[in-house]
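I'd like to ask you about the structure that follows.
Of the protein chains in this complex, all but one are displayed in their positions.
Now for chain A:
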Amino acid sequence: MSSPTGAGAAPAPRRVLAQTRFETRAILRNGEQLLITLILPVLLLVALVRTTVVGLTTDGATRVDVVAPGVLALAVMSTAFTSQAIATSFDRRNGVLRLLATTPLGRGGLLAGKVLGVLAVEVVQVVVLGGVALALGWQPDPSGIGAAVVAVLLGTAAFTSFALLLAGTLRAEAVLAIANLVLVVLAVAGGILVPAGALPGPLAAVASVLPSGALGEALRAALQDGVLAGGPLAVLAGWTVVLGALAARLFRWSS
């Protein structure tokens, strides 16, 4: 503790980068988070491709070509929504958001670090899931990779906004329950794994305007057919605007 004063802040990019690394490590090191973001999606991918327990209409495509984009969409949802909502709500309850906001990182840097942390985990997911899918014979359309990246970014924005809305307004225990429940319900009936059109009756219409259905649809269009699907992307953008505005208004930094 020699010379006392006038230290000053580290440059903003360095602060945000440090926070990104910190958040990424926190997710990848937490057993439950790892289970929902990586292990379950991998198991699901293998099970859906290798078994026919779940009937799929593939319209002539291979099973893996239909399943892989859906599992990627699910993985994005688990990281950007479920994992982020749970982590942020407990950070809020434990005062972590308050403490970090008193360092030069500030609230803006903290949020930026969280969002970039989500994207970093998604890169890990894409590498792992993509590798497994390729090994299972997946043949994505290379011309759709740009569209897929757009879909992942918009899906991440919509789901992270939703995560922050829950985490910043409800008790941590409630967020834990809701975030897991929503993940399961949307995985089964939200048009993310099974195309919305294949869902029974009115569910098909509902699922296609949910962020889950839109993300699944956009990724399947991109990676199966190399198409930039305007409709689903517009749905994701709409959810981002609405949920983001609500989160910005209602988010409370302390519990």
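To be clear about the criterion, contacts are C-beta pairs under 8 Å (C-beta built on N, C-alpha and C of every residue); 3 or more make two chains touch, one makes a residue touch a chain; residues count from 1.
The working rule: contacts and distances are computed from a predicted model.
Missing chain, UniProt protein name, picked from "Spermidine/putrescine ABC transporter ATP-binding protein", "Acyl-CoA dehydrogenase", "Ring-1,2-phenylacetyl-CoA epoxidase subunit PaaA" or "Cytochrome D ubiquinol oxidase subunit II": "Spermidine/putrescine ABC transporter ATP-binding protein".
Considering the full assembly, A:Leu105 is the residue among A:Leu38, A:Val66 or A:Leu105 that touches the omitted chain.
Counting the whole complex, the residues of chain A in touch with the unshown chain are 1-10, 14-15, 18-19, 22, 26, 29-30, 90-91, 94-106, 254.
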